[in-house]
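All protein chains but one are shown at their positions in the complex.
Moving on to subunit A:
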Amino acid sequence: MRTIIFRTIAPYLTALMVLFSVFVLLRGHNDPGGGFIGGLIAASALAIFGIACGVASVRRAIYFHPMGIAAFGLFLAALAGMLSFFKAQAFMTSQWLIFDLFDVEVALSTPMVFDIGVYLVVVGAIGSIALALEEREID
């Protein structure tokens, strides 16, 4: 699998895919996309990078253990749901902050944070399975 062409292209491809996954994640609320699909794209990006350049370099590149990323995503998603407590509303009642920045409408919301959590969970969990499988020699 580690042909020179694949190895040369893989980093660019991975970078593009991760960028695209973030784009898919963020547009999800209004157009096809969302955290789950974005996460799957990013996970396949990691898998491709791992096949091309070795698992060690992927682990170096993402710095955190993928399972840690997944756990953080779960934490973030749960936390997003708790923000409504400050307004004495039920768990996961969505909170919105919409304002104009340089004449562009920006909408920050707890569902978005929640979706980022979903994204991280999928990247972390699927990514870590893929990477673990790609590691030929364990230990």
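Going forward, a contact is a pair of C-beta atoms (placed from the backbone, for glycine too) under 8 Å apart; a residue touches a chain by one contact, two chains touch by 3 or more; residues count from 1.
What we mean here is this: contacts and distances are computed from a predicted model.
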Which of the following names does UniProt give to the chain that is not shown: "Urea ABC transporter substrate-binding protein", "Acyl carrier protein", "Pyridine nucleotide-disulphide oxidoreductase" or "Multicomponent Na+:H+ antiporter subunit A"?
"Multicomponent Na+:H+ antiporter subunit A"
Which positions on subunit A touch the chain that was left off?
28-37, 40-41, 43-44, 47, 67, 70-71, 73-74, 77-78, 81, 91-92, 94, 96, 98, 107, 109, 111-112, 114-115, 117-118, 121-122, 124-126, 128-130, 132-134, 138
